[in-house]
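Complex shown without one protein chain; remaining protein chains in place.
Should a chain be cited, it is by its letter among A and B, assigned in written order, with residues numbered from 1 in that chain.
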Amino acid sequence: MSAVPLDQTHQEEELNYLTNGKSIKSWLLTGDHKRIAILYLISTGFFFMIGGIFASLIRLELTSPTGVLLETETYNRIFSAHGIVMIFLFLIPSIPAVLGNFILPIMIGARDLAFPRLNLLSWYVYMAAGILITWALCIGGVDTGWTFYTPLSTTYSHGAISLAILGAFLAGFSSIFTGINFIATIHKMRAPGMTWFRMPLFAWAMYATSVVILLGTPVVAITLALVMVERWTGIGIFSPELGGDPVLFQHMFWFYSHPAVYIMILPAFGVISELVANFTRKRIFGYHFVAFSTLAISGLGFLVWGHHMFVSSQSMYEGIVFSLISFLVAVPSAIKVFNWTATIYKGNVRLQTPFIYAICFLMLFTVGGLTGLFLASMGTDVHLTATYFVVAHFHYVMVGGAITGFLGGLHYWWPKMTGRMYPEGIARVNAILVFIGFTATFVPQFIVGFLGMPRRYHYYYFAPEFQPYHIASSMGASILGIAFFTPVVYFVWSLFKGEKASANPWGAHGLEWETTSPPDSHNFHHVPVVTDEVYDFPGVEYAHPSHGHKKKKKTAEPVSKEHN
Amino acid sequence: MASSGHSNGIHIFPKMMYVKTLVALLVLMFLTVAVAQVNLSHIVARWGWDPGVGTVLNNIIAMTIAVVKGLLVIQFFMHVKFGSDLVKLWAMTGFIWVTLMLFILMDYGTRKYEPAPAFDADKGSALYREITRTGENPPPDNYPIVRPR
Partner (left out) sequence: MSSAHAEVENFPVHVHTQFEDIEQQNESYIVGMWTFMVTEVMFFGALFLVYILYRWNYQPDFYRAHEALDWRLGATNTTLLLLSSFTMVMGVHFAQLRKRKQVVMNLIATCVLATGFLLIKFVLEWPIKFEHHLVPGTSFGIHPEQLNGASPRAAELFFSLYFLMTGLHAIHIIVGIIIIGALALMWQKNKKSVTEDYIPTELVGLYWHFVDLVWIFLFPLFYLIPQ
């Protein structure tokens, strides 16, 4: 490779990945992980907006005890659509496919992912899934909820279930291809000198997420395929009158879908680690603990699926085991939250937008996680299950957790991805607006949930005293909707009018900050050799001498020659 | 893995290894078929044990032979025995995880699982009416709107 200096003044003359080939064909047939990440950004963003429209319809409907404009069947289809679009088309791909695809190879010093064509295929499969699901929704949607419980989905429902299932099936394979890519890349393509424990925690999170994707998604793929076959042929795998067991569907479905929520949150954990370290200019407190707890969550997360089924007639003894392990799986998450908080303590904090999102994450995710404990304990779960308490809990962790993580990461890496800075003032205000809108939306839902409001009901005429809570929640949802839409506007604005960004506008640490913004098509001109430890900020004094690694810094050893 | 100079460091295994593996696989296949012909329940009953034990024994033998055959394919045909530790790890992980998934069966072991009686037995049941329903799709929503209290 030629030794072209990474000189900022030559930036306009050098081709970066955005300018290297401007035809549509060069974008649609690209192998460049950065372009694929941008393609994913546009498509997941689009589906997020669609899911948001369904959410607005839900919140609108619930402002009156007798329902405002939707019939029962239609409402069933609306909340199912919201769930399917948000989960399969937005939450599961978002951080891995957008931020992971873009940043991971640069972060570990590789020129691209291990299998670029597989990466492109994964985007096309994702688009096919999106088209199928949109088609299913256009011809009437499904009324089973995103959980497709049998026997409604196999025998009695008249919705477009098979199409929607086919879409979810393909979305699953898209994420499997991404997972395969990440695992091979992280194992085999780290730069010389980047040992596992010099890898940033975002890369650890991507690795753990990929493992979960690989081990869980095929199970739900088969389960949903069985539902499809059962609809077409009338066999009775899940039908009690034909000898089958509907609870088996729930077991198999939740065997994936619980790890799925870890697929959604682990990447956000990775992003938050990066944000907290770089905006406090301090090494993450307890780096090894955070790394191992990420792996622990990915493993333990497979052992707790039954906590979605405490009232499903599964045996009480299984319930006890699942309840116990669900309490245990909260521990690694708590370890991480403690470590992040300890990192912020006595750190050199700069309250810029990404870090505001990180703080929102810490507060909202903690609340979400703690409310999960009420649901993990069988006794309280019997009262709270299928109420709005559950709805508020998972929105706290998924929106307050995963989406704030995604937004924080997007703001943090936006200058790297596009070479432009977004408007900091508006973005900061917007971040706080997200927090306010989110809290206003979901805190009333916790309350109305434990007061007894069932989920998936479009009326509550039997309890009109719930109305003020629902109205408060809908008001908050309007604020949240505005706060989620504003970034679209200012990000697009920044593409044209934003201030040009330097290679490292945050003064952050990491290999991705040592390339140009936006990066060159091949990321690096020469392969970097890693000699410093991770999150090693110059001139930092530690409060305790035990911070930092106890071992002396090793000389760089080429890592690609290792067997692992 | 041997690598030197410009070669790919390919391990080329002797053909006999593959032939021996194939022979072992075929032998095991005939063995499993042969054992399946033997009615272990009767033999076991003659020893005075519960014949169900014989069925279980037959299952165990069949599965053991299948696992051994599988290991032969994985280790020799798929070169896992000579692969890197990472490949060995991944090969193990898949099978360990499937075993983990089989813990779903723990539910069925700890409660009485009875399938429902055949639906068409009860022609007046709601189930039967729902399945044989014809007409509008979706059905009209004619819940009476109750005045709020």
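One rule holds for everything that comes next: a residue touches a chain if its C-beta (ideal position, glycine included) is under 8 Å from a C-beta of that chain, and two chains touch if they have at least 3 such contacts.
Predicted model, so just to flag it, every value in this text is computed and none were measured.
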(request) Name every displayed chain that the left-out chain is in contact with. (result) A, B
(request) Consider the whole complex, including the chain that is not shown, and state which of A:Arg111, A:Arg198 or A:Lys416 touches that chain. (result) A:Arg111
(request) From the listed residues A:Ala55, A:Ile176, A:Ala296 or A:Ala392, report the one that touches the chain absent from this view. (result) A:Ile176
(message) List every residue of chain B that touches the chain not included in the displayed model.
(response) 1-15, 17-19, 21-22, 25-26, 29-30, 32-33, 36, 39-41, 54-55, 58-59, 62-63, 65-66, 69-70, 73-74, 77-78, 82-84, 86-87, 90-91, 93-95, 97-98, 101-102, 104-105, 108, 113, 115, 118
(message) Suppose we count only contacts with the excluded chain; which residues of chain A make the list?
(response) 105, 110-116, 118, 176, 179-181, 183-185, 187-189, 214-219, 221-223, 226, 229, 233-237, 242-245, 248, 252, 522, 527, 560-561
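As a convention for this text, only the chains that are shown with their structure count from here on.
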(message) On a C-alpha centroid basis, what's the spacing between chain A and chain B, in Å?
(response) 32
(request) Write out the stretch or stretches of chain B touching chain A in their complex. (result) 1, 84-86, 93, 97, 100-101, 103-104, 106-108, 110-111, 113, 115-119, 127, 130-131, 137-139, 141, 143, 145-146, 148-149
(request) Would you tell me which residues of chain A are touching chain B in their complex? (result) 65-66, 71-73, 143, 155-156, 158, 187, 215, 219, 240-245, 247-248, 251-252, 255, 302-303, 306, 313-318, 321, 461, 464, 563-564
